[in-house]
Structures are given as structure tokens and as C-alpha cells.
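Of the protein chains in this complex, one is absent; all others appear in place.
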Amino acid sequence: MGEKKQHTDVLVIGAGIAGIEASLLLSKSGRRVHLVEKTSYTGGSVIKFEEVFSNMECSTCMVSPVQQELLQDKNINLLMLAEVEEVKGSLGNFTVKIRKKARYVDLQNCIGCNACFDPCPVSLKNEFEEGLSERKAIYVPCAGALPNVPMIDTEHCLHFKGKSCNACQEACAFEAIDFKQKDESIELGVEAIIVATGYDIFDSKKTPKYGYGKIDDVYTAMEFERLYASNGPTEGQIFLKNGKTPKSAAIIHCVGRDEKGYCSAVCCLYSLKFNHYLKSKIPEIKISEFYTDLCIPGKSHQKFYEKMKETGTQMIRANVVEVTKSGKEITVNYKDENGKKSNLLVDMVILAPAIEPKSDASELAKILGVSLDEYGFFKGENQDVFSVVTSKPGIFAAGCCQGPKNIQNSVSQANAAVGKILSATKTKMEGDITA
Amino acid sequence: MTMKIGVYICECGPNISEKVDIDKVIDAVSSMSDVAVVDRYKLLCSSDGKKFLEEEIKKHGLTHLVVSACSPKQHEKTFMEVCENAGINPYLFQIVNIREQCAWITEDKDEATEKAIRLTKAAIRRVRYHAPLEKKEIECNTDVLVIGGGIAGIEASLQLVSANRKVYLVEKTQSIGGLLTNFEKTFPDMQPSSALINQKIQSLNNNENIKVFTDSEVEEVLGFFGNFEIKVKKKAEEEPIEFDVGAVVVATGSNIFDPKKTPQYGYGKFDNVINSLEFEKMNLSGKISLKNGKIPKSVAIIHCVGRNEKKYCSEICCMYSLKFVRYLTNKIPDVKVSNFYSDLCLPGKSYQKFYEQTKGNTDFVRSMDVKITEKDGKLNIEYKDETGKKSDLSVDMVILSSAIEPTSDASKLAEIIGMSQGDGGFFAEEHEKLGPVSTSTEGVYVVGSSQDPKSISETMVQSEAAAGEILSSLVPGKKIEPEVKVSHISESLCTGCKTCLSVCSYGVITFNEEKKISVVNEAICRGCGNCAAACPSGAATIKHFTFDQIYQELMEAVK
Partner (left out) sequence: MSKVEGTPITKGAIISTKLNTNESIIEFLKKAMDKKVFDAVLVPVRVPAGDSFAYVLIEDKSLLKDAAPLSPIMSVQGAKAISGMTKLGKGNMKIGAVMRPCEIRATVELTKINQTNLENITLISMDCPGVMPISDFLKDPEKSMKIYEDAVKRSDDKIMRPVCQICDKSSMVSGDLHIGTLGAKKGTFFIVSNSQKGNEVMNKLGIELKDNVDDWRNKVQDVFEEKHKKREKSHKDLKAKTTGLDNLINTFSKCINCHNCMKVCPICYCRLCYFDSDKVKHTSEDYLDQAERKGSIRFLPDTLLFHMGRMMHMSLSCVSCGSCEDACPMSIPVAQIFSMVADETQDLFDYVSGRSLDEPIPLVGYKEDELHEMEDAK
């Protein structure tokens, strides 16, 4: 007569917008949440954007109240620089092993003054800023990152490479830097798991015809987001590599769509958003959008499209054949809808790449014991396109790790996963408890 | 009781102490009236610091507390807790940001000190006018009203009853099931629609926690979150049914755009021009035929019917048009199908695959200016192709894939419940990104195509999301804690001009006809401040942000 242990805690993997919303909703219901985040900051991809469509709301202003709530919520155990290593068990009774890397900065003592950055002798490309600016070995990814506590990148930090360097520790007045911190292994018992690990963007180098990586001033959407961001590498100023202001730009939709085999649902809309970005900083700039099919579903989005079109942007339905550079200008070579070859000279090209699963999604799926679909996204119940239920009962997938989608639908999925967990409790558990 | 204000300046290590001459600040504020003690401390947010504050409060018998330190976002909550633990009402406290907004951004020490003095003095003047505010608790009902018995309403109900909540499901027509009962299959998996919906209806019927009212409409919704009073009118009956719930889920679905409004398609004029819903029904009956009983040999499907008129893309029509191609080719072996479209909208991860697998069975014609006429006894489609060249095609049958629009009674329902209608006339969600299923009326949720055209799959996710929100905020036995810093309207100053009513986004203000004044429902007020800002006579004020509090702080800061 054993009593099978029933946990009520929930594990959420990923502290992007979906993970944060799911955690807050679970906490509101009284559940204890363990939120595991791989990086040193919360907010995921959404905090990389300056504004979101279609009302151009400031993205960081929108998200920072929920990040704040997250950091102060007593029901949520935020585990940063942590990854799930092992998952055993089933609904109601999962045992999870988590590996939490040391930050080497004490979260209690550090007050976020950033005094440790200047003295650090190591400089390298900042991944958060898409390589457009540099960071130190002890760093926060961007101004305003939450929690406002740096981490030490042990792969580049001199101290951890055997050289003697205590520059950051000496600069800190709060004894917050602790080289002696160790990685931890944490074991948890949880009732259910929500996967909200987000997405990567398609590597535009795989489609060399667009010139990315070869031609200066061909940017991916993420790079352009950081250029426009007021807390980004150029503080929101849009320059070409030579320091000049672009007079014309081409935005190319559907990069990688043929390779991936699906439409990423958000690119047409954010390409229109880029229109607004460019016009607001450079009112006279000439913009051309190269697209094949315009995908703008939703009650507010066509209105947004019309408004963007009024700014004088050229919408060119075309197949872009090649982006080349000769001399100072970039040429976009394309075939228009009549099949006729044409070209356009521009100063700058922005690529809208497909949304794809994170590079370590398959590894995570294996650890969780859930199936991925043919595109590498977490597979829904009954092949359902948007279902949050995965192939394993008790494990749910929300947000872009489940399929490309906008923020609204990611948040809906996060809440739906919570709904499933809160409603499953009574019925499933009653069957398992034995006297 | 005499006021005793305690003022404590945090050194924040060297952060503040190196940039601000704290002793000067102490000197400057010590002489202010009602200030009982001024002191400094190394790190007030540390556990030692918090203990120090608590002891100080008790030692000096302080009535109010001012802490000059970091951003309120960091530690306002921390020090409010200290107050509570020491026996002071947590709202008799003011935090001053002399770090992010002073020490960290001012180079010159004299300037920074001067600013710190101003800010601290301003806070002391403000806190004098603080009133103790009490947290409230309201009992709540955890039952739920679901309006609409389609897939959205059914899914929401199932999730809620699974958690043992009681649900009242009100359906306008004779039976539940909604639009789905008209479909043979659903995209993109092409599974039988009936299997999906019937199984769910069965689960509902077997559950004793749900009461289904068919042939019924919601007549009245009064009250507020946790305490709604509902009146439902059943067609045949005289007296309405009354019951109480804690939350309302609106899942009333949508209608198909009437193609008679776009006469160029010949709907209602020519036989064999039918709309998508009519085609679904025809397909479900098992036989696809023309008006004269014959089987069509050629069919054209026109996308985006009504798009220009409605001014939005309805998201699902390209997909269901592809589904129609499958229906046709499955039932009529040699049928010739053509799809006339302008942009292909395939925003789901397996939608493109569905398109690739279906397109071989039809002719996809990118076209504009489509017009249907009759020629030689058949239907003739006149159109311009992508090069602008005029062309035409003769077919037996035309299916119009029409836009999705709100139901004709959407405005009536919006008024009854107190919801707003947004773009396209659909019910407005609270926030486009972060509040997709809630509305600005707390406790009222909207899901499915009554909120925005969407697929069945997305609809079910929204229903589950609404259930998630309701299950976490309405818990049996747990009381609701409404916002403390809410609006208050002075009875003696209110002139009854109703300006506040027109600017309140949350429907929190009602007008008392007898006294001719506006009244705030403190249980659902969010404290946004619109009313206080708009009130021409200063009758509306926000607790903790009263005129006096703000004015005193401001006057001292700009002295």
C-alpha cells in the first residue's frame, strides 16, 4: 500500500515572455514555480525589440513590469544560468535534475552599479547585440537587463583561464564577486512541466544569394532590431558601416522559407514595423519591400499595413534572385510578377529570416522524452498545429518552441498550458492516490 | 497623535555615499517640522539594515517613514514590509530615489547633494499627507458563465469542470456545437469534425457540474469580478433564470460575410454561386450538386470575398479553400478546380505542407478584379491576372470564401456585459500582446472568433487560456484582494458632469441618479487615474496620489 508522491510544484523551462506569463499565472493560483533559464537575463527575444506591432508599443516598457513582478514573486524560484539535465517520471510525479552554472556574482550583494565592467581587461563581441558591439568577460547583455546582476563568462575570463586577474573583484564595494562559487546540481519534484524555450532565427548564411556575411550593410532582422534599439549598440541611430545615413533600404521577406517549408507568421508584420523604424529615424528614406505573399491576418493588421503603405513604401511582389554589390551600392536583382528581370539599387538590405527551433531543442526533447515534429518544433497532440499538449502527459509546450507565432499567441499558449495544469489536478490525481 | 517622521539615508556602499554628501542632507532635513530622527546606514536593504529600521521605528515611536535610497522598483516593497512588521501602516511610507535618479547620473558632488536634499525634503512634505490605506478582501463566487455553445465555449467549459468548477453554458440556438457541426472535416489534418465535437459534447453531457441552457440568451449582467449577477432568458419561458457567478467567458463566435454586399460576385443573382458555409453544409450532406441536381464538372473558389469591405484578412479562408479542394477532388473524381486568390495566407507550421500537397489538384490563379457573370448557361469568371491581362474562365459552380465578421448581435451583447468592441467590431481584448483573452472589464474573458477571426486550434488554446486565468484567480475559499490605491469621488464636490464616466476604461464608475453624482466601485477600480486627471472640479482623486500629496512634493522639489 504505497502512496505515490504527488507534487504540486511546476517546472517552467525558459524565462521569455511565455515562460514569465505562465509562471506568474501559476504563482497567482498559489502554486510554487521553478523557472529555469539558460541565460543570465529574463525576457527572452522580446526585450531585443524596441517596439512591437501593430501599435508600436515600446517593447521593454511592456515587458519590464512583468519582469519586475517575476523577480519579486515569492512563489517563483528563478534559476538562472540553469539547464535541465534529466527528467524522469510522469504527470504528477516528475523528478528533474537541473544543472545551474555559477554566475560568480552574488545576487543578494550585487546592487547593479556596473563598477566591475570598466576594469575588466577582456573585450569580445556581445552575442545579445548580434555581434554589433562589444562586452567584457564580466557583463550584463544590455542596459536594463533584469535581473540587473552581471555574470562572468568563464570561457574568456582571464581568472578562469589560469591567469591572475582580480580586477572586477577589487572594483566591487559590496563583496559581490565570488570566484569560489560552484556550479550546482539541483533535484526537484514537480507535477508538470511547461517548455517555453523560444526560437532561433534561420541562419541567413545558408542562403548565400542574399549576400549576408559577404556584403556589408546586409542585416538580419535581429541585427536591425538592435540597431534601432535605444539601448542598443548605436543607441538607436541607424548608420551604414561607413558611418553614413542610408538613403534607401530594401526589406526582403521569406528568407529561408523554401528551405524550412513553412511560413513563419510574423515576418510580414515585423517587416512593416521596420518600415516605421526606418521612417521615424530617416523620414526621407526610400523603402522597398520584396515579398511573395503578404501574410497579415488579424483584425488590426491590415489597417497597420495601409498606414505603413501611406508612408510611400514600394511593395514589390517578386522573387529575389540575388543581392550583389558593385562599388558603393547594393543591387537587389529580382524577377517581378510578370517574370521580367529587374534590379534596384539600395544602401541597405534587411533580411526577414524564418523562425526555427532552437539549436538545442532536439536535445531537450530527448531529455524530456517528447516528440518533435518534422520541422523540429515540439509536436502537439494529434498533430494539432497549436495545441500546447505534447506527446507526454504533463509536459506542455508554449510559444515559439511549439511553432512560429506572434507574442499574443505565445501568451495565450502559456496561459492555456497553465489552464491545462490547473484543471488536470483534481481528475488525474484522484485516480492515483491510494489509501 | 503627533506626527513623528523618521528619515533614513542609505549609503548603498560607496554608490550613494561617494556621490552625495549624506551628512549635508541630514543637516538640511533635520530642522523640518515633524521630523523626529534623521540617520544614515550602510545598506538598508540588507537583513541587518531592515532589522535596524524596525528597531528604530519602535525605539522612536515613529508614525511615518522616509527612506532615501534606490529605485522604488527595487525596494519600495521591501521597506513597506518593514513598516508592517514594525507596526506602521505600510502606506505611511515614502521612498526617495537618490541613486538611479541622482547619484548615478550626476557628476558634480555638490549638484548631486543639492538634488538629494530637494528630493528628500519633497518626500518628507509628501509623506505628511499620506493616509493609512487598508487592504481589502472580498468573497468571491467561483462559478463561471460561458456564453456560446460552440467549440470555444465547450472547450472552456470542459477545462473548468475538470477542475470541479460549476459552469453555466448559455446557447442562443436549439443545440450546442456551433459552426463546427456544419463541417465534414477540419484542416489541416482532415479529421472528421464530428468526432472532435461530439466527443466533447458527450463529456459535457455526462458532467454534473455543468448546466446547459439552449434557446437562451443572457439578458443582464450586473455586479463585478467575483460577484456577477446574471439573468438568462429562455425562449419559451416567462421568467428569466437568475444565478450568480464569479467570471464570464464570452464565446459567441462569428458570422460569414454576406456576399450580397459584393454584387460583383453574383451571389443571390446567379444559381450555383454559393458561400463557404453553404458549401460546407452541402458537402456534409454527402452530395455536391448544382441547383439542377447535376454534379459540377468545374468549380472555382474565390478567396478574399469581403476583404476590402471588412478591411482585414480573416486568416482561415486560404486554408479552408484548400480544404474545399480536397472535398471536391475526393467526392468528384474528374472535377476541375481553380482557386482565385491575391495573397496566400498560411501562418501555421503545417499549413504550407497542406498547400503543397493540395495545389496539384487545383489551378492557383493570382488575380484581381474578379467578376462573375453568366455566359452560355454557365458561370463566367472575368478577372485580371498578375500581369494585368484580362482573362475569363467558365465554370459550373462558384464557391465564395468569405470573410469572418462579428455576429449581428455583438453590440447588444457588448452593452449588456460592458465590453468594448475593437477593430472590425470584434470584442476588444485587454491588451493586444499580454492580455489576449481578458478584457478591460475584470472577470470578463473573450475567446474564439468573437475576438478575432481564427482557426479551431487557436480557438481551443484561447479557451484553455481563459480557463487558466479563471482557475488561478477564482479559487474556492480564497478571497480576492482588490487594488488599494483606487479612485475616490467626493460627494460634495461632484457636479455630476459624467466626464469621469466617459474616460474610465474599466467601467468602474456608475452614476447615482438620485444624488446626481458619480460613484466608484472600489472593488474593481484599477487606480489608473484617468478620472482624477479628467475631473474638471477636482472631485475625483486617487488614494495615495491626492492633490495635496503631489502638490506638496512638487512644490518642495522645485522650490
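Think of it as A and B in the order they're written, each chain with its own count starting at 1.
Keep in mind that, in the parts below, contacts are C-beta pairs under 8 Å (C-beta built on N, C-alpha and C of every residue); 3 or more make two chains touch, one makes a residue touch a chain.
What you see is a predicted model; the values in this text were computed from it and never measured.
Colleague: Of the chains that are displayed, which are in contact with the missing one across the whole complex?
Modeller: The omitted chain makes contact with B across the full complex.
Colleague: Identify the residue among B:Gly61, B:Pro192 or B:Gly496 that touches the chain left out of the display.
Modeller: The one listed residue touching the chain not shown is B:Gly496.
Colleague: Extract the touching residues of chain B with respect to the undisplayed chain.
Modeller: On the chain B side, contact with the omitted chain comes from 492-499, 502-503, 516, 534, 536-538, 547-548, 551, 555, 559.
One rule holds in what follows: only the chains that are shown with their structure count from here on.
Colleague: In the complex formed with chain A, which residues of chain B make contact?
Modeller: 12-15, 43, 70, 73, 77, 104, 159-160, 162-164, 188-189, 191, 307, 311-315, 343-353, 356, 366, 386-387, 422-424, 426, 432-434, 436-437, 452-453, 455, 457-458, 460-469, 471-473, 475, 478
Colleague: Sort out for me which residues of chain A touch chain B in the complex.
Modeller: Residues of chain A touching chain B: 17, 21, 25-26, 28-30, 52, 54-55, 57, 62, 66, 68, 72, 111, 113, 173-174, 257, 261-263, 265, 293-303, 306, 317, 337-338, 373, 375, 377, 382-388, 403-409, 411-420, 422-427.
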